[in-house]
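Pasting a structure below so you can have a look.
For this depiction, one protein chain was excluded, whereas all remaining protein chains were kept in their positions.
Moving on, here comes chain A:
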Amino acid sequence: MTARLRRYTPFATSGLQSLLQYRSMFAMTAMTAAAGAAVTVFLWRAVYAGTPGRGPGGFTVEDITTYLLVAQILQVLHTNRVDDEVAAEVYRGDVAVMLVRPVSYPVMRFFACLPVVGANAVLVGLPVLGLFALLVPLTAPRPADLLLFTVSTALSVLLAFCVNLLTGMTGFLTTNTWGVRMVKQSVVAFFAGQLVPLALMPGPLAALAKVLPFRGMVDGPLTLLLGRYDGWTDAAGVLVQQAAWAAGLSLLCAALWRAALGRLEVLGG
């Protein structure tokens, strides 16, 4: 098993190598993320400004600031480029040449996206977080919550990989994967609780969002970071739901990938 996995490590290191050729890209992503965070953060701070103590959804003004800022950073971590790269390779037919290698394409994609996630965390996430920490008061998490958040974030990265891989695989069905990606982005932003925290959604909508896998991408990690859970079982419940969706979506990806390959038609070349 480890010998097989070792075969994939060069995809992670080479991913990092090719990534570092595009340094200016990180500056752009950081600026976009900072601007996006600034808009939502200052908008929501205005909403909470008139309410001393706990405002709507039980958030303090520091809580909601932290929530929106970290949500923005999580979104950057989830932008792993898997959706557009897979979609492009599938509809251009370049996926064919990847298939002559003795590796699994989805697993290779997963390893190749790890450095993207890592680089985004270090070169975009931390600077943006540091910048806002200087500008606005944030909620300092308890050490245990920080630990839970770290585990939860790792699971959210896995969820984002699966969602993006499934999005990319629509390239088998349509050439307009750009549209599919736009829809995915909006659905994820909404149901993950990145635009509006789930706690502020109307009852039925919140109930729907809570059973969807997207919740584990933003709402899950932030519930744990801000300690908005009721005892250990509740906290474990968040992680278990994330893990279950990650496992379920991985299986779905594997099954759909297998089915898609059986029907693959590469014309020309």
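Rule of thumb we're sticking to: contacts are C-beta pairs under 8 Å (C-beta built on N, C-alpha and C of every residue); 3 or more make two chains touch, one makes a residue touch a chain; residues count from 1.
By definition in this document, contacts and distances are computed from a predicted model.
**Student:** What name does the UniProt record list for the absent chain among "succinate dehydrogenase", "4Fe-4S dicluster domain-containing protein", "Deoxyribose-phosphate aldolase" or "ABC-2 type transport system ATP-binding protein"?
**Tutor:** "ABC-2 type transport system ATP-binding protein"
**Student:** Going by the contact rule already stated, which one of A:103, A:212, A:239 or A:252 would touch the omitted chain in the full complex?
**Tutor:** Per the contact definition at the top, the residue touching the missing chain is A:103.
**Student:** Which parts of chain A face the unshown chain closely enough to count as touching?
**Tutor:** Against the left-out chain, chain A lists 6-7, 9-11, 14, 17-18, 21, 93-94, 96-104, 261-269.
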